[in-house]
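Complex shown without one protein chain; remaining protein chains in place.
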Amino acid sequence: MRASFVQLISALGHFFTSRIDRLGLAARFAGALLVSLSIALGRLPLMFREVYFSGVRSLSIVAVSGLFVGMVLAVQGYEVLQRYGSAESLGVIVALSLVRELGPVVTALLFAGRASSAVTAEIGLMRATEQLAAMDMMAVDPMSRVVAPRFLAAIFSMPFLAAIFSTTGVIGAWIIGVKLIGIDDGAFWSQMQANVDVRIDVLNGLLKSIVFGTAVGLISVFEGYFAAPTAEGIATATTRTVVISSLSVLLLDLLLTVMMFRGLS
Amino acid sequence: MNRSRFDFAVGLFVAIGLLAMAFMALKVGNLAGFDSGTGYVIEARFDNIGGLKVRAPVKSAGVVVGRVESIGLDAETYEARVLLRVYPNYRFSKDTIASILTSGLLGEQYVGLESGGDPVYLAAGDRLGKTQSAMILEKLISQFLFSKAAETPAKAQ
Partner (left out) sequence: MTSFHESEMIALKDVCFSYADRPILNGIDLTIKRGEIIAIMGGSGGGKTTLLGLISGRLKPQTGSVLVKGLEVPNLRQSELYGLRRKIGMLFQFGALFTDLNVFDNVAFPYREQTNLPEEMIRTLVLLKLEAVGLRSAKNLMPAELSGGMARRVALARAVALDPAVMLYDEPFTGLDPISVGIIGRLIKRLNRALGMTSVIVTHDLNETLRLVDRVVVLSQGKIHRDMAPEEIRSTDDPFIRQFADGLPDGPVPFHYPGRDYWSELMDQ
């Protein structure tokens, strides 16, 4: 009885120390990454190549998802709003939901699944096949040549993708609300414009997506860099990237929302 | 894949992204009308502002002419001190009345401005002389009930 209690306590201890170990590792990794950023920023073509693989290749899924999310929001929103006789507010509801929350958050989740998991697998495989070691032996720092460009590409791509998601979302809501349901076109846009603030809503939304891009980018390169050099290790690392990125995005979103929008309307 | 195709694809991506940002700024939001730096600020005091919020619209004849900039309480008079930022292209006379109104029965509250006949216009930092506080639904109901209660015994006699 006592033995099992001790076991439980030490298992609990192990659970936390191993996680804190990993956090420490991540912090040291982030520090090294930060140092290598200056070199990577001097070679932007390397980053743009990764923007192609991460950002451009995610464009279609983000745009289509945005359109559908906007349409669903419009159908659901209209259902509730017309009970209170304020169906013209549909544009406001949809636009604020998209610009403040769904745009940055859903884009980051899609990005984690579409692009970051691939980055983790790629870096993990490069490590397993000694490509990073070979680079290091050729006196080329893999941190600034391989890791940093992929990290920067996530930060760079995310705000554009979030803006595209929100835009197609608003267009989707407009198609449902104005074209299919028949809400007045003028009221739809004017209510939206009267209630969406560029600085508070749009800029904060983009700021969120930059923070998410940083988090998702860091997690994906970290998990790839420290993936065990086996098939199973890379599979585990890829899963971890998606799970940890998604949870981090949602947690960060809560913190940022409280900081940005508390005390407003 | 060669370099120029990357460049083209990334360039196109950035262009679409910027276009989306412009759409959000100009079509979804209203960049021109919402720049909090422009216009002039006037002050209005109310006994009760009800549910008025910062950024609520300021309207005149139903047209949005500004925004509520800030809300505070005067520690001495216990009046609500509301700063209104009015867009620079609108001018109002000195004796303008500000009232807190509700759009619809349950809609958001806004500040309505009703211009008077004074030839002198309000300038930045001026305080509005006449204001009308928000209608508080509970107060209205209780007033109604009290007056009913006051009427009933009189009828019975």
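By letter and in written order, the chains are A and B; residue numbering begins at 1 in each of them.
Throughout what follows, a residue touches a chain if its C-beta (ideal position, glycine included) is under 8 Å from a C-beta of that chain, and two chains touch if they have at least 3 such contacts.
A quick note: this is a predicted structure, and the numbers were derived from the prediction, not measured.
The chain that is not displayed touches the following shown chains in the complete assembly: A.
Here the missing chain is touched by one residue of A:Val140, A:Leu180, A:Val243 or A:Val258, and it is A:Val140. When the full complex is taken into account, the listed residue touching the unshown chain is A:Thr129, out of A:Ser38, A:Gln82, A:Thr129 or A:Thr239. For chain A, the residues touching the chain absent from view are 125-126, 129-131, 133-141, 145.
One rule holds in what follows: only the chains that are shown with their structure count from here on.
Centre-to-centre spacing of chain A and chain B amounts to 35 Å, using the average Cα coordinate of each chain. On the side of chain B, the complex with chain A involves touching residues 3, 6-7, 9-10, 12-14, 16-21, 23-25, 27-31, 33-36, 53-55, 57, 64, 104, 106-107.
Residues 45, 48-49, 51-52, 55-56, 59, 84-86, 95, 99, 157, 159-161, 163-164, 166-167, 170, 189, 192-194, 196-202, 206, 264-265 of chain A are the ones that touch chain B when the two sit in their complex.
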